[in-house]
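This structure is in structure tokens; I'll ask about it shortly.
A single protein chain has been omitted from the complex, and every remaining protein chain is retained in its original position.
Should a chain be cited, it is by its letter among A and B, assigned in written order, with residues numbered from 1 in that chain.
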Amino acid sequence: MVPLFVVVPLAMAFLIVMVGRRSEFISDFLSNIGSGFSFILSCAVLFILPHFSSRIIVYKIGGWLPPVGINLVVDGLSSFMLVTINLIAFMLNIFCISYMRKYTAKWKFYALFLLMLAGMNGIVVSGDIFNMFVFLEIASVASFALVAYGVEAEELEAAFKYIIMSALASSFILLGIAFLYSYTSTLNLADLAGVLQAKAPSNVVVFVSVLFILGFGLKAAIVPFHAWLPDAHPSAPAPVSSFLSGVLIKALGIYALIRIFYNVLGVNKALLGIFTSLGVLSIMVGVLLAIGQMDLKRLLAYHSISQVGYIILGLGLGTPLGILGGLFHLFNHSIFKSLLFLNSGAIEYSIGTRNLEEMGGLRRKMPVTSSTSLVASMAISGVPPFNGFWSKLIIIIACIQAHRIGLAFWAIVGSILTLSSFMKVQKYAFFGSLKKAYDSLKEVPWSMQFSMVILAVICIVGGILILPYLSSLFLWPAKEVLVHGVGYKCLVFSVLR
Amino acid sequence: MSSYILCFVLFIIGLYGILRKRNLIKIIIGTVICEYAVNLFLIIFGYRMGGHAPIHSPGADVANMVDPLVQALVLTAIVISLATTALVVAVAIRIYEKYGTFDITKIRKLRG
Partner (left out) sequence: MKKSYRQEAGMSLIVKVVTRLTVGLILLYGIYIVTHGHLSPGGGFAGGVIIALSFIHLMLAFGREEALRRLSKRFISFFEGLGGLLFLIIAVLGYKAGYFFYDWLSKGKPFSLFSAGTIPLSYLAIGIKVTFGLFAIFLALIALKFKVKE
């Protein structure tokens, strides 16, 4: 059952390449079946997982036992990420039914989208470091093509920058994997953890940690390596921007980073210090650069950098409450950032511009878009009772409990500045007086409205994920995996007996 | 040991190409050189003293082969870098069509 996460989107992508040219309906239908099936499967795994011993499913590919064979591992953290990725992918696929009519060759778009989804699912379920690298490259190459999808001059320039920087990061990651293999002569994640614990601490592990922070940090757009994000994310079509900003930088960057550092290499105080300082730097740089922007999607892209800073700050605290806050903020950010990018896509579909100064008073003509945009802006700024408030509160409480009052101060300042810049967006875009040229504006088609409303509903009720029953199903297993640290290998090998 | 240092020198040359050259195609060539250097490092690591090629044929000596796992890793990495290079070259051709130049100091429409 576990390989189906990768096989179904991949098979649908190849089917769309074969038969999708004929009619638009076939490619729509196949693509939605593929992502809908993955979503239902990920929810099923979430409910089935407590029935397995030590909450972990280990699948041996081809029947070969690790460390000789490759295995797929689904534990609490993987099931959490799977639900996040597949939920957003399904919503975006429904959105694309109407939105991609503006571009040519819809079947090519769906094929690339499903390839990216298969790659991301593959990273999350793989239990082998080189397998993770291969799926990371599949998802990255698909995203390169999607960023340059509508071939205008600015999109090509942004895509070129993104490709060169991302290829360099991949070379660093491969160099890190090469050093790790040369030191331990195994590639399986659980086996690596065991071998590294048995050997004495050495300089090779420090060098490999630096290479991985460089490589995965660039994929996650943490601050010294963020320069590709403000160009690449606005240039893509809106569903691709929300997929990239909402899920790709987290599945490729943050998930891979924490899986390798917490479960394989082992964290120590210096590493956690690096994470918290990079987190605070990302929060402040992202928010300060976002305030002056007049292009809506570029503003949202800078806010992505800032919110990823919150996630890294929460994860870098090292305490269980901090890790819980970081993971919860990861889920929440996927939901409201995707919703914000979908709103900007809806505005662009109706009006044709992304410049805030040319919009105004859209509230009367597009009620669904403006109300969901208000919900998402409240959620990202941390206004109670939306879901962003609860996750930011947990992160700030965790900072105070760990006696790092300075970090809590910067987190609160970042939140206030986020609120101010989203008030600006709301005022310019939705409130105010309607321009004469927009008198005949209509609301966007039903498929786009459906996705936006579902995501907004999740934003409003997302706070209930903290309640005991739901959080023991969804958040606590993910946190337990990271808190156990290098005990991961014991879990994997105990299930294989 | 000296072969590992030469791999690093090759990587630094590729990095120099990405950072300091102004022509789009030269930047792409720098990226390709970086990827070659990493593949070469992996292959050289797999060598065992006095080993021969890991091909199993009737009557071959099984005990003294070089590491075959590394060769599988490098084959995959070569395919990945081929896909990336093909994509970035296609993007560069279309940039030339839109902007009329290959010089990156003149391709600066996105700012801020």
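The rule is short, and it goes like this: a contact is a pair of C-beta atoms (placed from the backbone, for glycine too) under 8 Å apart; a residue touches a chain by one contact, two chains touch by 3 or more.
Note that the structure is a prediction, hence the values are computed from the model and not measured.
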Chains shown that the absent chain touches, full complex: A, B
Option touching the unshown chain, where A:M18, A:A200 or A:A270 are the choices: A:M18
Residue of A:K60, A:K424 or A:H484 in touch with the missing chain, whole complex considered: A:K60
Chain A residues touching the omitted chain (full complex): 3, 7, 10-11, 13-18, 21, 59-63
Positions on chain B where the hidden chain makes contact: 55, 57-58, 75, 79, 86, 89-90, 93-94, 97, 100
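Methods note: only the chains that are shown with their structure count from here on.
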Gap in Å, rounded to a whole number, between the CA centres of chain B and chain A: 28
Interface residues, chain B side, partner chain A - complex: 11, 15, 18, 24, 27-28, 31, 34-35, 38, 41-42, 45, 69-70, 73, 76-77, 80-81, 83-84, 87-88, 91-92, 94-95, 98-99, 107-110, 112
Partner chain B, residues of chain A touching it in the complex: 130, 134, 137, 141, 144-145, 148, 151-154, 156-160, 163-164, 167-168, 170-171, 174-175, 178, 181-182, 187, 231, 235, 292-293, 298
